[in-house]
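Accompanying notes for the structure given below.
For this view, one protein chain was removed and the others were kept in their places.
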Amino acid sequence: MTRYQMPVGPLHVALEEPMYFKLDLEGETIKGLHISAGHVHRGMEYLVMKRNFYQNITLTERICSLCSNSHPTTFCMALEEIGGIAVPPRGHYLRVIADEIKRVASNLFNVGIMAHIIGFTSLFMHVLETREIVQDIKETLYGNRMDLGANCIGGVKYNLNAESIAYLIKRLNEIAPAVEEIHRIYSTHSSILTRTRGVGVLPNAIALEYGLIGPVARASGVEYDVRAKTPYAIYPELDFATMTRPDGDVWSRAMVRLDEVKVAIDLIRQCLAQLPEGPVAVPGLPTIPAGEAVAKTEAPRGELIYYLRTNGSDMPERLKWRVPSYPNWDALPVMMQDNTVADVALIVNSIDPCISCTER
Amino acid sequence: MIELIRQVEDLFNQHLTPGYTFDTRINKWNVATAWVRLSSSEQLLPAATSIKQVGGRLHTISAYQRVEGKPSEIHEIAYHFDLDGATLTITVLLADGQRDIPSLTPVFHNADWNEREFMELYDINAVGHPNPTRLFIDENIDAAVLQKFIPFSDMVNAASTKSLWEKIMQQRGEKQ
Partner (left out) sequence: MNFLKVLFRNLRQGPSTDPFPFGETFTPEALRGRIAFDASRCSVCRMCEHVCAGGAIRFEETPQGVEFILWHNTCTFCGLCEHYCVPKAIHLTNDWHLAHKQEDKYRMIEEGTMYFKSCVACSSAFLPPSDALLDKVYPTPAAIDPAMSELCPDCRRARAAAQQTTPGMAQIHEPGLTLRPLRLNHNEKRHD
């Protein structure tokens, strides 16, 4: 058996974003992994310090397009905590609806790409066709398929009237049975099971030791969901369970994501049923005094934490965010150990990496 | 949540030399955040070990310089930990000119990437780090990237330039 190194990336047909991996191989088995990051580093931590809070709402949204609503939501939450601003209840509900719609779209995208990577192209097309319904929802309610532009300091800047709620419910009724069917396919189809069961295993102990979060950790049995542990917005008033799976392989991660799509659709329905009347945002312009705050939300990929320091002016003194994909990269060497080269793209996709989030 | 914070506070009282502050805030969702300021970087490892003892997890590390925008020799590093939902932030103030801080990697494995990041952004050295290589920024660029004036961005305040607008104004008359 020969030992040699093989580069994967930074531009690779199976990777969505550029990341440079150097694999240590023995024959076809992976024995080690080196990650060389930095291809999408845009220096956003510098840019946010040069812009005022309003401009930063737009700038933080553009850190990532799949988690794009979680970033301004968490940023506004940190600002609201420093400024002592209370978002009205309807504003909270609308924020949750926006977040859950994004979660459905993001998770369906990831499981679809997984099908694409294992070569099951017709299933990939089918899942993305279902996801197109969610993209239409986003375009109709918010005006853009990805960057919702939903948040402002003190609430949201969009509203739902009877017509848009009726539209949303109609389309949710189309998505829900389709997601049920997709869930069944992924649970039972032999092509998927053979390719993904037992691949890229992450033991529970390592998930805890390395501080992983999100669907990756939940697929290894770590029961940590920010919406339950550190509630925010109106999650305390909603009824949902944290989805976990015990095995920690690629299949478990995809199943956790599909389980969460079902939970998200249910949460949106609950929100629409309980949606209160009232203003959607605090009127006027906010005053943000000097201070510091930490805000956490559950982005589609896991726990997103923002740390904000203000000094009384309308530009942040320091804004730091740690995205859920950041700690997950470190677990890749463990997951890839003793798997074959053919599974590299599959395992990388299973952690649902967002390189533009990680490198900012 | 608040239970764990109390336990950590007790452990700090036992193991840390006095001279630190410990504040706790609870927001309207009953989520607790604790804010600790250490007086010296030697207290960092004992504090981290106490947190690990109660099952805490490192979220992230935010380093920053005290005087924004200009090269400064005074830095603060904020370590954010998760205590089963509650966030504990420990801020260590580095003395003027001090650039060394003990690495947390022996206690928390995921401090690895975080420390490599602040090493390249602010030129602070995490002593004892197992792999002190660059994370996102190329080796050919000098360290302390956020402190150096990157001429173009600073000149235009990281936004659209004056010469760009001159072109736009010039062509306004030719608009169909």
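The first chain written gets the first letter, and so on, giving A and B; residue counts start at 1 in each chain.
Convention: a contact is a pair of C-beta atoms (placed from the backbone, for glycine too) under 8 Å apart; a residue touches a chain by one contact, two chains touch by 3 or more.
All of these numbers come straight from a predicted model, not from anything done at the bench.
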| item | value |
| --- | --- |
| Among the chains presented, those that the missing one touches | A, B |
| Given A:12, A:39 or A:126, the one touching the chain that is not displayed | A:126 |
| Contact partner of the left-out chain, one of A:5, A:140 or A:313 | A:140 |
| Residue touching the undisplayed chain, where the options are A:22, A:39, A:171 or A:189 | A:189 |
| Residue among A:45, A:61, A:80 or A:292 that touches the chain left out of view | A:61 |
| Touching residues (missing chain, whole complex) on chain A | 51-52, 54-59, 61-62, 122-123, 125-126, 129, 132, 139-144, 147, 149, 152, 157-158, 181, 184-185, 187-189, 287 |
| Contacts of chain B with the absent chain, listed as residue ranges | 159-160, 165, 167-172, 174-176 |
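Assume only the chains that are shown with their structure count from here on.
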| item | value |
| --- | --- |
| Inter-chain centre distance, chain A versus chain B - centres from mean C-alpha coordinates, in Å | 23 |
| Interface residues, chain A side, partner chain B - complex | 37-38, 41, 43, 45-47, 49-51, 81, 86, 208-211, 229-232, 236, 292-294, 296, 303, 305, 307, 309, 317-318, 320, 322, 326-327, 329-330, 359 |
| Sites on chain B touched by chain A in the complex | 27-31, 33, 35, 57-60, 62, 64, 68-69, 78, 80, 84-87, 89, 108-110, 112-114, 121, 134-138, 145-146, 150, 153, 157-159 |
